[in-house]
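Below is one structure, written out as structure tokens, with a few remarks after it.
In this view, the complex is presented without one of its protein chains, the others remaining in place.
After this line comes chain A, so read on.
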Amino acid sequence: MTAVDPIDALTYPAARGGCPFAPPPAYQEALEQRPVTRISLWDGSRAWLVTRHEDVRAVMGDRRFSADARKPGFPFLSDGRRELAAQNPSFIRMDDPEHARFRRMLTGDFIIKRVEALRPAIQRIVDGFLDEMTSHHPPADLVAEFALPVPSLVICMLLGVPYQDHAYFQERSRILLRNHSTAAQVRRARDELSDYLQELAKRKELEPDEHIISKLIARGDLTREEVAGMSLLLLVAGHETTANMTALSTLALLRDPAQLARLREDPTLIKGAVEELLRFLSIVQGGTLRVAVESAEIGGTTIEAGEGVICMLSTANRDSSVFATPEALDVGRDARRHVAFGFGVHQCLGQPLARLELQIALETLIRRLPDLRLAVPFEDVRFRTDTAVHGLEELPVTW
């Protein structure tokens, strides 16, 4: 027998290297050497790691790859994640036509025109939290005082969830997203969130408002459990992601003063800069997960039915055949081909909202705090590596 190929020893998840923004070096090497390769999971099972842009789009856009975690062979990141995915799945873990039925109940709320109409409200929210943060002396934790409250309040407003309950659902969301949460912890956090949202739905059956939860109830074709499940997905997906993007984007710009200066001199770059930051940071660090339901060839490799596939969005977004000098942050480049929101029928439903929130939050932060800087050495900033969504524990800043 020949020695085990070192690439065969790839594990999921893997540690990041020297640059905290870059994907694990082992995955970036896989992209160069064996773009579709075997990887071992926490429980010793195997899956395929897909690293190239073209191949990631091929898997995500192909119905032979299922997002249904109840199908045999579906790859899980941990025991806790299996617990979350396997029970009462929401439409992110369904295939069409079931998935499309639920998704289409919400797409009307996320069309560009309707999201753009939220601009003045989001600007007020952003200004409000910045006013509060700057009303006391620096330093401040930008995560707790700005990056997290902005999208939390926005998603509460859209769903019709009382913002005063934010500590309750933020704490439980975090347990759901943390890799090392046990199955029992995940079950409990999910059940508590689900009960909370079902109680809220019950109240809204009696006193409806004009927000998403009430509109879902008013359709009349969803059970209370289904309404709560869809609300839970939106609530969790809607605040942790944008919050972590805001914090990491701020840090990446503070770390790269030349790019920050370009953005400061020409605020019209903000839209493109947000796309570039989405590409550069690729916060969904575990990638997107699928299982083959028929055999399919991807990048010259045959994947058999029943084999799991991990699409590494972060390496696809650093594929030099699509993005020149991918390791560089360049706020002037056209990064719109990135797959930070995924690809195919599950591509992020909330993307117009996330884009608008990020554009407003970052533009306002840069404009209002021209002397914004880190209050600790860069090396002391604590990253969240043990989560589905990459982020920061806190971001101490001064101005």
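Throughout what follows, a contact is a pair of C-beta atoms (placed from the backbone, for glycine too) under 8 Å apart; a residue touches a chain by one contact, two chains touch by 3 or more; residues count from 1.
In this section, contacts and distances are computed from a predicted model.
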| item | value |
| --- | --- |
| Candidate names "Amino acid ABC transporter permease", "Xanthine dehydrogenase family protein molybdopterin-binding subunit", "Thiamine biosynthesis protein ThiS" or "Ferredoxin"; UniProt protein name, chain not shown | "Ferredoxin" |
| Hidden partner chain, touching residue among A:61, A:128, A:267 or A:332 | A:61 |
| Residue of A:86, A:345 or A:376 touching the missing chain in the full complex | A:345 |
| From A:108, A:162, A:220 or A:370, residue that would touch the chain that is not displayed | A:108 |
| Residues belonging to chain A that touch the chain removed from view | 60-61, 103-104, 107-108, 110-113, 115, 334, 336-337, 341-345, 347-349, 351-352 |
